[in-house]
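So the structure is just underneath, and the comments pick up after that.
Excluded from the complex is one protein chain; the other protein chains are retained at their positions.
Let's look at chain A:
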Amino acid sequence: MTPADAMQAAPAVDMSLFGLFWQAHFVVKIVMVGLLGASIWCWSIIVDKTLLFRRVEAEMDAFEEAFWSGRSLEELYRSFNDRQPTGLGALFVAAMREWKRSFEGSGRQIHSLSQRIDKVLDVTIQREVERLDSRLLFLASIGSAGPYIGLFGTVWGIMTAFTSIAASKNTSLAVVAPGIAEALFATAIGLFAAIPAVLAYNKLQASVAKSQSRLEGFADEFSAILSRQIDERMSLAA
């Protein structure tokens, strides 16, 4: 086998991205497609969440402004109850609803009202945080598993490349290189998906924590206000 034959034996390689994908082994193709899908999904989550947090932040600011503007709680409740509120508004509505229910009936059940309101506030906080937190786990998963998945494709591709070396009995770089390039392409896609996922996960997690602390702060504050009201009414009644 002369060098010229070896040259012919080495297939003409299309080194474009599409070529790399198309010549890859079936398993590697699946890995690549899966990682590309994961990347798309990650980015859609990142976009959605970023928008959501921005919106939540704005709503919280607007609510706090309205809450501390001096308007009566009844009035605020009426204005917020109509439109499915989120964030602080949801907390306020939930607590006010419990309050109203306690005074609507014939008997006034104000002995354990403050405890009930606390419970309602806790549940509402949980629900809100869950809403903010949802789908962030997917980012975390992709961030940690993406490189491994890509590595799997790479290892598989390199195995294939070495098999082809063994088959052609030719160690020239022209025979080895395409397979390795294909294989490395899988790792590249894995990293392409994983790096933004990890960064976004950390950033969004921090935002969630911030929102949660803000919700809890407001809940404590509002709970304090309501319990003061209850105590006043109980002393009046007594």
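Brief remarks on what is shown
The definition used in the following text is that contacts are C-beta pairs under 8 Å (C-beta built on N, C-alpha and C of every residue); 3 or more make two chains touch, one makes a residue touch a chain; residues count from 1.
Simple rule for what comes next: contacts and distances are computed from a predicted model.
For the chain that is left out, the UniProt protein name among "Cytochrome c oxidase accessory protein CcoG", "Nucleoside ABC transporter membrane protein", "Fe-S cluster assembly sulfur transfer protein SufU" or "Cell division and transport-associated protein TolA" is "Cell division and transport-associated protein TolA". The missing chain, though absent from the display, is touched by one residue of A:73, A:110, A:155 or A:174; that residue is A:174. Interface note for the absent chain: among A:53, A:77, A:138 or A:152, the touching residue is A:138. Remark: the omitted chain is touched by one listed residue; of A:46, A:76 or A:215 this is A:46. In the full complex, chain A touches the hidden chain at residues 1-3, 6-7, 10, 13, 15-18, 36, 39-49, 51-52, 55, 131, 134-135, 137-138, 169-174.
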